[in-house]
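First, the structure itself, so that you have it in front of you.
For this view, one protein chain was removed and the others were kept in their places.
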Amino acid sequence: MEIFGIPSQALFGQLLIGLINGSFYALLSLGLAVIFGLLNIINFSHGAQYMMGAFAAYLSLQWFGLNYWAALVLAPVVVGAIGALIERTMLVRLYKLDHLYGLLLTFGLALIIQGLFRNAYGASGMPYAVPEVFMGAVDLGFMFLPKYRAWVILASMLICFATWFVIERTKLGSYLRAATENPSLVQAFGINVPRMITLTYAFGVGLAAIAGVMAAPIYQVSPMMGADIIIVVFAVVVIGGMGSIMGAILSGFGLGLIEGLTKVVYPEASNTVIFVIMVMVLLIKPAGLFGTEK
Amino acid sequence: MKFSLKTLLAVMLTAAGLQAHAQISNGNVKIGVLNDMSGLYADISGPGSVVAAKMAVEDYLKASKSKLKVEIVSADHQNKPDIGSNIARQWYDTDKVDMIIDVPTSSVALAISQVSREKGKLHINTGAATADLTGKACSPNTIHWLYDTWMLANGTGKAVVQHGGASWFFLTADYAFGQALERDTEAVILKNGGKVLGKVRHPLATQDFSSFLLQAQASKAKVIGLANAGGDTTNSIKQAYEFGIVKGGQTLAGLLVFLTDIHSLGLEKAQGLYLTETFYWDLNDQTRAWSKRFAALNNGKYPSMDQAGVYAGIIHYLKAIDAANTDDGNKISQKMKDMPTDDVLFGKGSVRKDGRKLHPAYLFEVKKPSESKGPYDYYKLLATIPAEQAFRPLNAGDCPLVKN
Partner (left out) sequence: MNNPTVSSQSLRHQWVAFALMIAFFAIAPYFVYSIFLMKVMCFALFACAFNLLLGFGGLLSFGHAMFFGTAGYAAAHASKVWGWNPEFSVLFAALSATALAWVVGLLAIRRQGIYFAMITLALSQMVFFVFLQTPFTGGEDGIQGVPRGLLFGLFDLSDNTAMYLFVMAVFIAGFAWVWRIVHSPFGQVLKAIRENEQRALSLGYDTDNFKLIAFVLSGLVAGMAGGTKALVFQLASLTDVHWTMSGEVVLMTLVGGMGTLFGPVVGAAVIVSMQNYLAQLGSWVTVVQGLVFVVCVMLFRKGVIGEIASLLRKPL
């Protein structure tokens, strides 16, 4: 069966891959947006933390025999804790300085983390099996739907929506948003702002880690897996608008889809299409599609 | 018009005094093993190549009772041409290295070939795939020892078609190497009466092959050709397993796969894969004996064909030095082409005018887990391709050295 002259198998297959990539873009840019929107820090080590999440899954299997489901819970907690440690010991000292130091620090940390893992595990990937229940694909007639990938899309949508809901619609979220606007005032109300900041950073990092666990069965668990994806995620965040939570989510999924479509229609451009869109957005609406001029 | 005082002085000095060229420079032969020590190809080459090199020197000196003093140095080029060419320059200019061996990754190999030619030193390449090393980028100072893209395309392509795999679907990495591999293999398939039902190009270093593999599955081609390398190949194979492609009756043909890749994939995932290599540890008694010795020195890891190539290349090199009584790069290169080769790993062979070493190639199929008796027992030999047929004919390569 052909749609627009392209076999439906190819088209839907690519759109599916697009949505998968989009899920990861959304999760990662959500984490970045949370950290940036609330803390004003560009977390360059986000890619490395995503990788640590995947490794947490791999290692918890190797060392403790814990399965995928346990890893989904364990990885964000462990990696998030490491994130909290980073924030408490290093980032907190940089808040008074120019924001670029935060960027440089997290960049340096990313180099260290990636270098250490690379030394320990080499550059090629470690295998991580798809959980039994999701093995294989479902034949829908016009396409094959791999079960695990369907799960990834659903799960990330759920997580994204839940995060958005907490931040935009609950009391806790409103405290967070207030604290960004005016930390001293919020502190005066008795809310422990520094602790909230630490927890927020840890949460953003945890989001990266959970993305890593979900990525492990699809991609290689490899020390460099975060290095190149982080740059695309930056572009996604710029397109969505830096402070906007919903913007990050929608742009992530949307851009993943567009990338997938490009792979069918004009595969040579699939690497650069997101950057091209970023350029266009910058020309028309520099604050990003959902952002507001600060 | 060229103007260089330094060159003028150098010429005068050379004319004035240099005799006794028939001697070993600095009294010793210094061999540089340059490869990827920590990245994608570290298992195929890496420290294992250094082990192989040391074995070669020891074995040769013991067997021939030669008085040569040989030293081995090594470095990591990290698969980057600028780092590789930097190291090569420094080695040749200041560290008095006489010959560089190994060098996987075609882009680095081309750079090293260039630098070696400039400096009048020898380069024996056992790691890289590009057939250009004996084609349009051929050099009198470079010997391409082990394999190349032409051999892979013809070896795997032809042999697979003749074995019943007549319809193909290509999964190609979208860059020069992958495209060349696809193009050469397609030509061979068509020439031998096969058909290509479709192809799909994926970006280099793709992580998720599900869509491409599903397209390949839908094409119902008997063979899915993987015109990619390294992580892309292992990823494709892993994910093909996830979708039950081999169970569904199609076969995978890996156009560039090494034993070490199979080891990291595991037989469960890699079974049934067709591939071509020029060395396998289990071919005969001699290769078995050598490989066991190697594994003992290499943390139990069995040799890849690259590491075997390093061993054989050095043996032939040292033989040539003793025969010609010099280690001058230009002269030795010619000597190695004049002398036929013979070693325990590749048997009898020869080095051609364009630098191409000739030896038989082997088509293997990866065993099922039940057929394997232990680690590294992975291959079934399906066919042997004799040396004259395995490599591109001398006149077909556009090598400037041959045209004269």
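To keep things simple, chains are lettered A and B as they appear, and every chain counts its residues starting from 1.
We adopt the following convention: a contact is a pair of C-beta atoms (placed from the backbone, for glycine too) under 8 Å apart; a residue touches a chain by one contact, two chains touch by 3 or more.
In this text, all values refer to a predicted model and were calculated from it rather than measured experimentally.
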item	value
Shown chains touched by the chain that is not drawn here	A, B
Listed residues A:Ala81, A:Ala162, A:Leu185 or A:Ile231, member touching the removed chain	A:Ile231
Contact partner of the left-out chain, one of B:Ser38, B:Gln162 or B:Ser264	B:Ser38
Residue among A:Ala110, A:Ile159 or A:Ala216 touching the omitted chain	A:Ala110
Absent chain, residues of chain A that touch it	36, 42, 90, 93-94, 98-101, 103-105, 107-116, 118-119, 231-232, 234-235, 237-238, 242, 268, 271-272, 275-276, 278-279, 282-283, 286
Those residues of chain B which, in the complete complex, touch the missing chain	1-4, 6-7, 37-38, 75-76, 78, 80-83, 85-87, 89-90, 93-94, 106-107, 110-111, 114, 130, 174-177, 204
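Definition applied: only the chains that are shown with their structure count from here on.
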item	value
Whole-Å gap between the CA centroids of chain A and chain B	39
Complex contact set, residues of chain B against chain A	38-40, 42-43, 174, 201-203, 205, 207-208, 210-212, 214-215, 217-218, 230-231, 234-235, 238, 242-244, 264-266
Chain A residues touching chain B - in the complex, by the definition given at the top	7, 9-10, 13-14, 16-17, 20-21, 118-119, 122-125, 127, 130, 135-137, 143-144, 146, 148-149, 218-220, 222, 225, 228, 263, 267-268, 270-271
